[in-house]
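Of the protein chains in this complex, one is absent; all others appear in place.
Order of writing sets the labels: A, B and C. Residues in every chain begin at 1.
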Amino acid sequence: MDFRLSDDQRLLDDSASKYLAGQYSFDLYRKQLSDGIAFDSSRWSAMAELGWMALPFPESVGGFGGSLVDIQLIARRLGERLCTDPWLTCAILPGKLLEFVGTDSAKRLLADIAAGTARGAMAALETNGHYDPGLIATRVTESGDGIRLHGIKSVVFGAEYAHVLLVTARAQNGEAMLVAVPSTADGLTLNNYRVVDGSRASEVVLSGVRLPASAVLARGRVVIDAVKRAMDVANAAICADLLGAASAMLKRTQEYARTRKQFGVTIGSFQVIQHYLVDMFIETQQSESLVWMAGILGDTPDCADREQAISTAKAYISRSAVLVAQKSVQIHGGIGVTEELDIGHYFRRVTHHAQLFGDRDHHVQRYMACQQRDGKC
Amino acid sequence: MDFRLSDDQRLLDDSASKYLAGQYSFDLYRKQLSDGIAFDSSRWSAMAELGWMALPFPESVGGFGGSLVDIQLIARRLGERLCTDPWLTCAILPGKLLEFVGTDSAKRLLADIAAGTARGAMAALETNGHYDPGLIATRVTESGDGIRLHGIKSVVFGAEYAHVLLVTARAQNGEAMLVAVPSTADGLTLNNYRVVDGSRASEVVLSGVRLPASAVLARGRVVIDAVKRAMDVANAAICADLLGAASAMLKRTQEYARTRKQFGVTIGSFQVIQHYLVDMFIETQQSESLVWMAGILGDTPDCADREQAISTAKAYISRSAVLVAQKSVQIHGGIGVTEELDIGHYFRRVTHHAQLFGDRDHHVQRYMACQQRDGKC
Amino acid sequence: MNLEFTVEELAFQREVREWFTENVPASLKARSDNGQMPDKDEQHGWEQTLGKKGWLAVGWPAQHGGPGWTATQRYIFDLERARAGAPPASPFGVSMVGPVLYTFGSADQKKRHLTGIVSGDVHWCQGYSEPNSGSDLASLKTAAVRDGDHYVVNGQKIWTTQAHWADWCFCLVRTDPVVKQQQGISFLLIDMSTPGIEIRPIHSIDGHHHLNEVYFTDVRVPVENLVGSEGMGWTIAKFLLTHERTTIAGVADSKREIERLKQMLKDTKQGSGCRWDDAFARRRVAELEIDLAALEYTNFRTVAATEEGKGLGAESSGLKIKGTELQQAITQAMVELGGHLSLTWDNDEPVGNFAFNRTRERYNFLRAATIYGGTNEIQKNVIAKMLLGL
Partner (left out) sequence: MNLEFTVEELAFQREVREWFTENVPASLKARSDNGQMPDKDEQHGWEQTLGKKGWLAVGWPAQHGGPGWTATQRYIFDLERARAGAPPASPFGVSMVGPVLYTFGSADQKKRHLTGIVSGDVHWCQGYSEPNSGSDLASLKTAAVRDGDHYVVNGQKIWTTQAHWADWCFCLVRTDPVVKQQQGISFLLIDMSTPGIEIRPIHSIDGHHHLNEVYFTDVRVPVENLVGSEGMGWTIAKFLLTHERTTIAGVADSKREIERLKQMLKDTKQGSGCRWDDAFARRRVAELEIDLAALEYTNFRTVAATEEGKGLGAESSGLKIKGTELQQAITQAMVELGGHLSLTWDNDEPVGNFAFNRTRERYNFLRAATIYGGTNEIQKNVIAKMLLGL
């Protein structure tokens, strides 16, 4: 057993930390928030140059063959810094979906994403599907020379910054398909809005979008399996993001308790505040343990092991990060519920990520399903 | 809305409180515990003279027509004093079962119980039935002149002090029956043991017990319905018992926190201990509110209203009394886990009553079932 | 013991319910059906509607312009108000400065101020907290120095809810900097249009503007605006803390919110069924309902004790703690049970069930519920003193 980062990982972690410290800030975040923007093309290029887009993809598509832990290292730093750049949703998530789908056309698209020259977005969930990517009402009809898409994909993160949307739909016979829809396609409308962490998502309305048959990247069971696996990768990253955000909140709250005075003493001198901080500290420690567990055990095509590892981590961390966030606000008092201070923004980020691709309840239930299947998928 | 006790109720409450203060004590309780006894015939007679056996039964059988709240007033005092006398299990529970069954033979038996001359015990649950009185493996076979009983009724509280056991069984055609089995019947064996609160229960083994047909007190749906309703009465009393025990623990723990010194100060000066006590106090207050709610709204033959009221109260109080009990032990430290002090005994009593006839989990599920039926039974 | 309303109370309930059905504006109801708060015009318009009916200052005795209701009637009114989807009245006028004025105020002060509160025409805010005096209110520094017929006020208040909507502010100010903290504090009424007052908005994490900083620079306040005498401020503030407890637990709104959550789950499809089909979701709702029942009946006991004229002690102090915890738990369940539908923020068009889209607002807003009016930790300290006889 070894929880040490490799030298490469330490370098990656350091560079992510330093890059964000230098190029991102709370003021920048707030400006983007008020402007309704969650993207910056120069930062995107810089991140690509740092290798963040290529990081976890196979060398055959120009990637660096990095691991899930590598993804988590960056995600944790993004969470720590409140960064809303759509690295996860426009590069890692669609990229992993393409990798897991594994067809030639998917790989060609993945190569562009890994190179940082294209951005994607996964359009898999729908309003009536809760977190289940198998519940698809969007229809694809095939005619001789092409296909048409009808339906609405819901809360598609990063869609407005994507060049291509990876849309799941069902054929008349019920078969699932993954379709690459260019953002410029006729009949495609994006209704964009802000989401809870300050980043952006869209309702993707497909009104008879016509595409050549080659737009179909994959069909059959592999589609839903790949979406689930990509969501598991995302959840491993989300756990790390939650850890980064919760750790930052704990650090700020410790500092606040050390310095804020009421009744002539620092509030950190009150035993109840001390015990709150200890509870938060312990939760953060335990969360970190499960982040790495998920990073290591979740990096496998075996769906039983993977689902159990990811759901264990997400079920635990989504609860504990929310507890840390709530206590941080409570200890800060009034200032904690304002837009002025970063604490309230971390609070929202934690709320968002705790239920992004499944909250505790969802993942406890998935864990139970894993147990009932007794290791089989 | 009025939460005041009537003058009669105040008298009843006072007399119960005074009687127990005078005739029962922690030393007596401990002596009975070590002797493996949970009954005293002179106290039983005294309680009968005080009218406790007749209290909640119709005047037509010699009762006083008292209410469910009246039962709760006594139960609360019993809980407050750790009293293990089988008043609830040998008088109220079997008596209410007979009252709800309502046949003539049941009423005759009830009259004896109300008079304090007979004691009963409800033998309804079985080892494979969890808390569901409908799950009955015990068989009754009918022949020309009588019946025979085969089976085992499980954890029958107060059985060894009962003159008659009220046994549920199923006929060959699946119909439920309630049978009065005299404690002297051939083929009846009681395996007696202590239960968690220090009182007594038995496995009731029926090895072909032969009885006249007149021993069948009732048959059909009324049997299970009456058992359920009697268990609801018991649960209203149990809630009050839990309140009495939890209030006593809170009082002792407040006193301990006021007087026990560590680090040169009373432990009540520590803010964390103070907040524990406040949480315990609030839980006790909220529990009391639901005790009276259950006493009033649970006193109805309408099963939907009754089940919702009882399950609301039991679900809440079984959790909160356990919390109070656990925190009381924790604040007392080492002395709290010994047999020397009453705190540990209250702790066991709360454990026991919290799951007697259904723990929180069971009652939350029953509450959900009430909600799903939308007021229908 | 008896948990039923009397015939008269039931008739009152019907009357109130009918009136609400007819008089709550559709726009107000639509907002609350989606868990949103009214804007200034809606809130003030609604309070004026209540004022015209004589149902705004519901806790006041008849001689001061209240309806003279019993505690039970006030409780019923609040239940029906929430059920109808109407917001609670802003507390600063009717629940706070009003009772202070009819209890401690001069005849002139009563004459000048009570009518405007009862009618809903004049709006108030509360100037208590300061940047370094949050939980430790007694350390406040805003100074009121006597200068002839005026006090000259200098200092800064913070967390002033609706200061930007208010005509008047009731303030705790320090009139004596020398004596022991609590003793130097006075209760002053300040016209918000007085020169020298600057309001700066504080934006909350629910995305809205409720709170403000209020700066006082040489603000001249006539001495007749002092309530009671100099140094009585702390006594008045303590009086307010133990006043009116029949609605502090927020039972009426929590009941409505749970009903709304159930409806939201039933209205939201999941595959061929709906979110309400999920037994674990139903269990979460059931556990909230059970907790709410405990709070509701504790509240009933407090209401009944009030009817009997009994003092309110630690028994009712738990209501605020449990009530705010439950409000937070309900909104958290709302956010979480909505799944990704709860993650949208500024969408104008519904994403699935619009009510889920807006759950975050109330969830974030209610984080303050365990902070304002004395944090729950401070409340527990106070109760502990009573319990331990300190």
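Quick note on the criterion: a contact is a pair of C-beta atoms (placed from the backbone, for glycine too) under 8 Å apart; a residue touches a chain by one contact, two chains touch by 3 or more.
These figures come from a predicted structure and were not determined experimentally.
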Check: Out of all the chains shown, which come into contact with the hidden one?
Finding: A, B, C
Check: Quick one: which of A:277, A:331 or A:350 touches the chain that's been left out?
Finding: A:277
Checklist line | Residue among B:13, B:40, B:132 or B:305 touching the omitted chain | finding: B:132
Next item on the list: Identify the residue among B:93, B:181 or B:329 that touches the chain left out of the display.
Entry: B:329
Item checked: Contact residue for the chain not shown (choose from B:28, B:171, B:195 or B:224) -> B:195
Next item on the list: Since one chain isn't shown, list which residues of chain B touch it in the complete complex.
Entry: 36, 125, 127-132, 135, 154-155, 191, 193-196, 201, 203, 261-264, 270, 272-273, 322, 326, 329-330, 333-334, 336-340, 344-345, 347-348, 351-352, 354-356, 359-362, 365
Next item on the list: State which residues belonging to chain A touch the missing partner chain.
Entry: 1-6, 69, 254, 257-258, 268, 271, 274-275, 277-279, 281-282, 285-290, 292-293, 295-297, 312, 315-316, 320, 364-365, 367-368, 371-372
Next item on the list: May I ask you to list the residues on chain C that touch the chain which is not drawn?
Entry: 279-280, 283
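Heads up, the rule we're going with is that only the chains that are shown with their structure count from here on.
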Notebook entry, point to check: Looking at C-alpha means, what's the farthest chain from chain B?
Noted result: A
Notebook entry, point to check: chain B to chain C: how many Å between their CA centres?
Noted result: 43
Note to self: Averaging over Cα atoms per chain, report the distance between chain A and chain C in Å.
What the structure shows: 38
Item checked: Touching two or more other chains - residues of chain A -> 270, 272
Checklist line | Shared-contact residues (touching 2 or more other chains) in chain C | finding: 377, 380
